[in-house]
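The complex appears here minus one protein chain, its other protein chains still in place.
Every chain is named by a letter (A, B and C) in the order it is written, and numbering of its residues begins at 1.
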Amino acid sequence: MVNIALIGYGYWGPNLARNVHQVPGAKLAVCCDADASRLAQVNLLYPLATVTTRAEDVWASPAVDAVVIATPAQSHFQLAKAALEAGKHVLVEKPLALSSEEARELIKLADARKLVLMVGHTFVYNPAVLKIKELIDQGQLGDVYYAYSTRVNLGRLHRDLNVLWSVVPHDISILLFLFGHMPLEVSARGNSYLKSGVEDVVFVSLFFPNGVMGNVHASWLDPSKVRRMTIVGSQKMVIYDDVESEGKIKVYEKGVLKVDHGEIFGEFQYKLHTGDIHIPKIDLSEPLRNECAHFVECVEKGTKPRTDGENGLQVIKVLEAAQRSLEKRGAPVEVR
Amino acid sequence: MVNIALIGYGYWGPNLARNVHQVPGAKLAVCCDADASRLAQVNLLYPLATVTTRAEDVWASPAVDAVVIATPAQSHFQLAKAALEAGKHVLVEKPLALSSEEARELIKLADARKLVLMVGHTFVYNPAVLKIKELIDQGQLGDVYYAYSTRVNLGRLHRDLNVLWSVVPHDISILLFLFGHMPLEVSARGNSYLKSGVEDVVFVSLFFPNGVMGNVHASWLDPSKVRRMTIVGSQKMVIYDDVESEGKIKVYEKGVLKVDHGEIFGEFQYKLHTGDIHIPKIDLSEPLRNECAHFVECVEKGTKPRTDGENGLQVIKVLEAAQRSLEKRGAPVEVR
Amino acid sequence: MVNIALIGYGYWGPNLARNVHQVPGAKLAVCCDADASRLAQVNLLYPLATVTTRAEDVWASPAVDAVVIATPAQSHFQLAKAALEAGKHVLVEKPLALSSEEARELIKLADARKLVLMVGHTFVYNPAVLKIKELIDQGQLGDVYYAYSTRVNLGRLHRDLNVLWSVVPHDISILLFLFGHMPLEVSARGNSYLKSGVEDVVFVSLFFPNGVMGNVHASWLDPSKVRRMTIVGSQKMVIYDDVESEGKIKVYEKGVLKVDHGEIFGEFQYKLHTGDIHIPKIDLSEPLRNECAHFVECVEKGTKPRTDGENGLQVIKVLEAAQRSLEKRGAPVEVR
Partner (left out) sequence: MVNIALIGYGYWGPNLARNVHQVPGAKLAVCCDADASRLAQVNLLYPLATVTTRAEDVWASPAVDAVVIATPAQSHFQLAKAALEAGKHVLVEKPLALSSEEARELIKLADARKLVLMVGHTFVYNPAVLKIKELIDQGQLGDVYYAYSTRVNLGRLHRDLNVLWSVVPHDISILLFLFGHMPLEVSARGNSYLKSGVEDVVFVSLFFPNGVMGNVHASWLDPSKVRRMTIVGSQKMVIYDDVESEGKIKVYEKGVLKVDHGEIFGEFQYKLHTGDIHIPKIDLSEPLRNECAHFVECVEKGTKPRTDGENGLQVIKVLEAAQRSLEKRGAPVEVR
């Protein structure tokens, strides 16, 4: 049995509490939040969990094996660091930290203490994303040309963390997972319409090897809720619409065939082909449940999580490059 | 009665022929195309029109008052120039030409000869776009923050003209019309997946004064046909979906109110407000019909078209900046 | 404070428990279910509620003021009767009972004891339905001609109660509420494809005074989940789609105007008119919450519920007529 402490019971914390509570092999032992009224809610729903307003109580408790951190991003690093130093396994909500230096320090610490460090890139545990990955790996899409994602709606506004750091980690983690590569360069544009200096709209392009592109549009200022990613391959194309009720993934037998004309060197003809559309049945398991179960399994077996510290660092590196490009109004910035 | 010669009866020409034929005050007098089999089709549908494979016949004919040019973009400049030199009024399909030098030469020529020079930015004659312009000008959207447009589908591929020059002029002309300004800078990214050097996917951002942004995603490599533009204002937001059958424009009473907190300088609170959605009835007239009627009216009255040579030049300037930015993988390029 | 006992914690009971628990002025005092494992779940979520497998405990408890019955329909009558006899106020899930005799007996009993008897016709507490009622009562739709409703999906199958008695009460209660009348006649058709004698597909037409029709299609055997009602008036038309996320009600300024031609008696001309479409913002409160709050208020103030026993009886009368018509393959049956 893995005894887990949840730190942060605000916007996302209740979802983590519910899932930790229900994952076999895990126990929601402690819940910590600075706001006592939220803890009253915890008491009501999870009467067997201990509550506290002080993180120190969590570090000090020998009954806690692992810590799940769902606080505002600004505190991720300090809390994760303290938890690791206290010998706890750690699952941090995305982003892992606010700089690659911080991320590297956490990785080093976890390695040194042989503790699990995992970041909550939930979409990597989403059955729809796993299905797309499977289609790509089977070669069904042919050569993957490019992908683009739209993740917009009205609200929820963050006061201090821009939409790049708070929303785009989702898309970056999906693109890294699907393409299996880091991008070489990033170009990003955007603006802050509500609060100066906190971008609420961004357009980000990731340049992967071999000309593959990943493009993300994220915004808090949009009339409708859209969560849609299109992946364009030479043989098939996929639309993943997370808001669609009838089927989240549509696989289109569509493409453009390049026919070598033969006679003159380099002369090609292009033939459109369009065929059936297929909506595969997707396992309806909750991604966050899968994520929590994976964390518990890694803690029990001492294995590396699919979204480990390194993966968290990769996403941060891309965010850092995007942030610099944003400040240069789109000029490409290398991902180091 | 304005006697019109149509040059180019390929992909788009038949639509122009049909509309020219039906506009009151105009007559489709001549149709010119290099391909005789297309002219046979013209003979069948418009038995009263003269056909020819030689543009020179058009220039020489005293029976021709005005010329509509719907050939591949590479020949726009030469044909428009020859037509103006022959004393004909000219309507050219977009883009007006392939460089701002060429565009300027055409403008000068038309001015000198007091001839109408118009470019076929059809969307500026689209009742849906006119309705959005009206809403913006009435101040109903409040401050316009940004707009983004998606114009994608599978095919129709161009062999030599990239998607920036062949598709994006639509969106640029809409954005210039709606915002009433030229952008200061452009950042563009994209790639050519089918034929090296001919981009089939682009993401373009236009930076307008006061932080207003216009963003365009255009592609020939997409599983579904999308023609959608979203305009985000501080008071209301509009989605214009040209493929939607029930109503092309949705006006959302949605926004984020910035409430001055008062106590501390610069501290604001943000309040989401969401209200009704309104789908105004839009006049169903065909945009191309309106465009042709406008051309005929300008010829008859000697007035400046709404999309005159200057407007054609403005769009080309933006395209040129976008093309340079594309080559610099997103680095911002000033629009001169 | 109204102390409430919930009887039946199966499919729908948990929703009632949650809402009773959260309505101000109410307390979930007791929960009764024959299945002890369900009661364990209750203990977990509502540690302060007493649980029991015996309804007799509820009747006997002086701490219980009111009873909410969410058991299979076959037991509604017996349990409601026993509850009333024990002096408890009663809210029964729909249908109130399985015959009008039973319904009349419950009404008489409640009247005699001055107890509240309410039936859970939830849609009458649904803000979208209330909005449509408002539009009709304001005369905005003009003359209401007819309405039709589709309530289909795959599953949830009932073994013994057909789709007419288990699903159609929703639509009947909505139609009675919107039209403010009882139908004169009913015609119903359907079939049982899975279990002989238990119809899983029905088409029901209600004939209201003045030619107004209400039509319902309900099924458990359908590939997609549809919950949509269309109300056609002479001036405006409304589509109410309960599955639509962007706006549940669309009001169409559409109609056919009958223009008296004048010259010849009885000669009319018909003019289609189509205008804007309006999607009013609908209060997002949960209908079941509103229903529970209404019950508590009626108990506290001793007032008649909007969906009282009489209303429950009305719906049953229509169901009885529909059942007889079903057996006669559509022949119209008078509603007594």
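By our rule, contacts are C-beta pairs under 8 Å (C-beta built on N, C-alpha and C of every residue); 3 or more make two chains touch, one makes a residue touch a chain.
All figures in this text were calculated on a predicted structure; none of them were measured in a lab.
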| item | value |
| --- | --- |
| Contact partner of the left-out chain, one of C:Gln22, C:Gln74 or C:Thr274 | C:Thr274 |
| Chain not shown: contacting residue from C:Glu185, C:Glu244 or C:Glu310 | C:Glu185 |
| Among C:Arg38, C:His76, C:His217 or C:Lys248, residue touching the chain not depicted | C:His217 |
| Option from C:Pro24, C:Pro62 or C:Gly155 whose C-beta touches the chain left out | C:Gly155 |
| Footprint left on chain C by the chain that the document does not show | 145-146, 148, 154-155, 157, 185, 187, 189-191, 193-195, 201, 203, 205, 207, 211, 213, 215, 217, 219-224, 230, 232, 234, 237-239, 250, 252, 254, 256, 258, 268, 270, 272, 274, 325, 328-332 |
| On chain A, residues whose C-beta touches the chain left out of the figure | 246-247, 253, 274-281 |
| Contact set of chain B toward the excluded chain (per top definition) | 45, 47, 224-225, 243, 245-246 |
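We take it that only the chains that are shown with their structure count from here on.
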| item | value |
| --- | --- |
| Same-residue or different-residue interface between chain B and chain C, half as cut-off | same |
| Rounded Å distance, chain A centre to chain B centre (Cα mean) | 38 |
| Centre-to-centre distance between chain C and chain B (centres being mean Cα positions), rounded to whole Å | 53 |
| Contacts with 2+ other chains: residues of chain C | 246 |
